[in-house]
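What follows is a single structure, written as structure tokens, with notes after it.
The block that comes next holds subunit A.
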Amino acid sequence: MAEIIFWSLSVIAVIFAFMVILSKSPVRSAISLIGVLLAFAGLYLILDSEFIAGIQILIYIGGITVLYMFVISMMRFKKINIETQFTKQWLVAIVSALAFLAEVVYFALKGKEFFKVGNHSKLVTANGLGTIENVGKVLYGKYVLPFEIATVLLLAAIIGTVLLAKREKEKM
Partner candidate 1 sequence: MEFLLVVVVKIVIILAFISLGVAYLTYLERKVIGHMQVRLGPMRVGWHGLLQPIADGLKLVIKEDIIPTQSDKLMFILAPVICFLHAFLVYTFIPFDGPKGFWGYGGYISDVNVGLLFIVAIASVGVVGIILGGWASNSKYPLLGSLRSVAQLVSYEVAMGLAIMGPILLAGSLSMVDIVKAQEKMGVWFFVPQIVAFIIYFICGVAETNRAPFDLPEAESELVGGYHTEYSGFRFALYFLAEYANMITVSAIAATVFLGGWLMPFPSILGPYLSFIPGFVWFALKVFFFLFVYLWIRATFPRYRFDQLMAIGWKILLPLAIANLLVTSFIILYLKM
Partner candidate 2 sequence: MAEEKNKNDSLEKGKAPRKPPKKEEVNLYEEIKDFDTFTKVKEKFADIVLDGKRIREQHIFYIKNENILDFFKYLRDEEKYDMLADLTAIDYPDREKRFAILYNIYSFKKLERLLVRMDIADGEEVETVSEIWPSANWPEREVYDMFGIKFKNHPDLRRILLPEDWKTHPLRKDFDVKNRDQDWMERHLGIREDVNSGEVK
């Protein structure tokens, strides 16, 4: 049962991911992105990580994607002209994509040697990797320093944005 759900969710996620890249309208891309994120939330759920799934929906869909759409609807594109590109960026893109694919395949085959999953299995089986207690303990225990650094970074980003926006306003 869990396997069927896993595979169908994965397929949905991949299809939506392709739609994100391929659709011509930015809003459709954003909607497809929501599909990807929802599929991921489903994947978290079968890992017994309800909290992470909820946060995924709340932050990524309810927050970030909505902000994307906010910005997109502010800029009303008529249509994005699909023109032949002369910068040859697609070459670089294909090369890097192939490299990434090779990497993924390699780790999928040989990954177990690098990441010893067995060590973490206790957490998964006990009461879920992503329950609130576990996330809280890990976040405020082992990783408190990186967490605090990340928050400071975000704060700095917020202040920076406000400052930039304000300066622009003064110019007007």
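Basically, a residue touches a chain if its C-beta (ideal position, glycine included) is under 8 Å from a C-beta of that chain, and two chains touch if they have at least 3 such contacts; residues count from 1.
Quick note on selection: all candidates are chains of the complex that A comes from, given by their letters.
None of these values were measured; they are calculated from a predicted model.
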| item | value |
| --- | --- |
| Complex member touching subunit A, one of 1 or 2 | 1 |
| Subunit A - residues contacting candidate 1, complex | 25, 27-28, 31, 34, 50-51, 54-55, 57-58, 61-63, 65-67, 69-70, 72-74, 76, 131-132 |
